[in-house]
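Of the protein chains in this complex, one is absent; all others appear in place.
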Amino acid sequence: MKNVALSDLPPETVKRLLSEGRLYLHLGPYVTALSTKDAGVREFLTDMYQDCSILVGEEALVDFSLEVRAPNLVRRYIRRQIVADPGFYFPAVPLPVKLGPLCLEMGMNLCVALQSFRQAIFHAGVVSDQKGGIVIAARSGGGKSTLTAALMEEGFRLLSDEFAILCAETSFLLAYPRPVSLKNQSIDVVRVFAGADQVSDRLTGTPKGDIAYRRLRKSDLETANLPAKAKLILFPRFQAEAAPAVEKMDIADAAMQLIASSPNYQVIGEPAFHALMQMLDGVEAYEITYGNTEDSLMLVKDLWEAVDG
Amino acid sequence: MVVAKLQEKDKGFLERRRHLLRLGAAGVPMVLTLKASATEPVHSALDCAFVIPSATNILVDVDGKAWIGDGDIQEKNSGELKTSDVTSFKQNAEFVFPSGSAPDQFRPDECSTGDDDDYWGNDCGWGNDYDEPTGDNDDQGSCQADPDRNTPWFEEEGEDGEPGNRGNSYSGSGNDYQHGGKGKGKGKGDDDDGGSAWTDCYKFYQISSNTTISPADYLSGNGSWNLSGANGLYLALAGKYLDTYGNDGGFPGISCLLSILNYLEYQ
Amino acid sequence: MTVSANPNNDHWLWGVYTNHMVTHSFGDTTFVYNRQSGTTHIFNLVSMAMIEFLSEKPRSMNEIIRDFPAYMGVDAAECPAGVVRRLFGELDEIGLLELVQS
Partner (left out) sequence: MVEMATSENPHERVRQFFCFASGLTPLPTDAKALSDFVSWAQRGHILGQVAAVASASDNKRLQTLLENAATRSAYDKRMLKFETERIERALLGTDIRVVLLKGSAYVAEDLLAGIGRRVSDIDILVKEEDLPEAEKLLRQAGWKDEVSTANPYDQKYYRDWMHELPPLRHSKRRTIIDVHHRLLPRTARISPDHLAMMADASPVGDGNLLVFAPVDRFIHSAIHIFADGALETPARSLLELFYLFNDLSVQERDSLESRAAFLNVMSPVQIALWALKRYFGVMVIVNKSNISKVLRLSIETMVENGRAAPLARVLLYVRSHYLRMPLPLLMAHLFRKAIRRG
């Protein structure tokens, strides 16, 4: 097996591999076998993941197998739906076929969340610089992804937009860079500061409103094998018109919220407990409230400057 | 372990402990248990929704038998339906659910114009009349297999299955079944109804195109279902489908519903 | 109430499965991982005190009710039997209390 960039593969090879379920995406700690016959999904993939590493050769041992397809009957009955099938009990949401990319992204997230037990996973975005990592915990409407995307423009590298992946042995965070998912108003916000060409077409009418993805950066892929030590945990809260505010959080509260956001903490058990406790011993946690992206950046930069290198 | 050493007993220590004791006396728990198992992604399962892109209609008879299709049926203000439309809707239905499928509240209250399906629509009658397609000697086997006559999941086994592309030896029998069932239903209906042009033996539900159904909206905080309206009926039938076939057939929206049922089951 | 579910039997001495516990404290709050159940709990100063009290030596329910207030440095009125029983029940339910002798 050898690694090549997705963009190095001729389109017909990508198409064939995808239709055979043998496109092995090697990203961060995971290898995912992707399978789809949907042209929209294929286009999205070849665009957003163009610099990603693909395993080429015989059959690979994969962590996950994900098939994005039209559900059998639906093809006949309602011809415009598509579903992600990660091959285990957890079913995905059938979506209109134009939302195939969303299906792919959700399916890949589900694979990690529900089938990976080697690292403790928490629902959070992670960025880092040479000082260490910032964990941006997910809260409904908190603006995790927008803030993550904004920090990417400020010179931070992206480890993940969706998962803080904690290595049980080292309690360092692992990178699993994927396109950053943006919702509704934040799509335009990110188009402005990242450049319109860095953002995918808008998917309208999803269960969560409009969604678009911020393209993966080559630099984040190149550094994807470098872990980061968490230094700061943020719990963002977006409130329209709110004045920027910072409140220091009890680490115990932060731990509670992180554990509650983990799909596999309970499954991993003791190693996850140790790793999390070790990580928390070296961090500070803050709740930040803001009304716009500039304010959130300002707050984070201030907090980050106060963190020891 | 090793029980952690008591924290430095600073000045406030005893007082803080006293305070906690008072909270304990007031009923506040002294131990919190963190629930972490799959909470987050499973919660997002509850958020799932599905869109029904094209108009979808459901016909229900007094026994709770249900037909799903895209045909139209003329309806009088009194709620009576045009018999010929009903017949053609039933003929062209995409799915037929056996008696008892639609919950009571969705069925017509009464039926004065004669119910053309009563005779053979009861429990297992619709199974045993036919030759068991696979040669199974258990007649009862056909009862359960019966409803699939209009749910052709075995036609499309494997994702490439195109309509009519019957993949295996079972499907032929499924097909026969389907045709047999329909022929009978129709013939009987015609005979019985004679000249009556309108019937009150059915209720007709319509779901307009691009309707989004979020099953969680029909779920109360304690996990019980409160189904109402056409969308509620759709979910009830999806649930019936799920009970019988599991998630394999791809009945529209079934994955979403299943994800919620799984959530309730596994939380 | 039947005898079985009830720890009141005075021949029953209760201790702590200390081998099942992994702890980590942040200030007054202690995170407790129970190896047997695989579950993480959060203890406060009072629940931790009970764990320490019972790890000293196994005790019967009556002894616990009688001696825990003094261990806490408060009089019995501040630490009534009902509170002690409930605390015991909470620890028992999460599987950290061991019937040492009957």
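Labels for the chains are A, B and C, by order of writing; each one numbers its residues from 1.
In this section, a contact is a pair of C-beta atoms (placed from the backbone, for glycine too) under 8 Å apart; a residue touches a chain by one contact, two chains touch by 3 or more.
None of the values given here were measured: they were computed from a predicted structure.
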| item | value |
| --- | --- |
| Absent-chain contact - pick from B:20, B:58, B:73 or B:237 | B:237 |
| Residue among A:59, A:222 or A:247 that touches the chain left out of view | A:59 |
| Chain A residues touching the omitted chain (full complex) | 1, 31, 58-63, 65, 87-88, 115-118, 266-269 |
| Residues belonging to chain C that touch the chain removed from view | 1-5, 9, 36-38, 92-93, 95, 99 |
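Assume only the chains that are shown with their structure count from here on.
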| item | value |
| --- | --- |
| Contact graph of the chains (line, ring, star, complete, other) | complete |
| Distance between chain centroids, defined by C-alpha means - chain A, chain B (Å) | 33 |
| Whole-Å gap between the CA centroids of chain B and chain C | 48 |
| Multi-partner residues of chain B (each touching 2 or more other chains) | 32, 34, 36 |
| Multi-chain contact sites of chain A, meaning residues that touch two or more partners | 256, 259, 265-266 |
| Contact footprint of chain B on chain C as seen in their complex | 16, 18-25, 27-28, 30, 39-52, 55, 72-74, 78-80, 82-83, 86-87, 90-91, 94 |
| Residues of chain A that touch chain B when the two form their complex | 37, 67, 69-78, 80-81, 83, 89-96, 109-110, 113-114, 123, 138, 205, 207-208, 256, 259-267 |
| Contact footprint of chain A on chain B as seen in their complex | 32, 34-42, 45, 47-54, 56, 94, 151-153, 156-157, 159, 161-163, 212, 214, 247-256, 258-259, 262 |
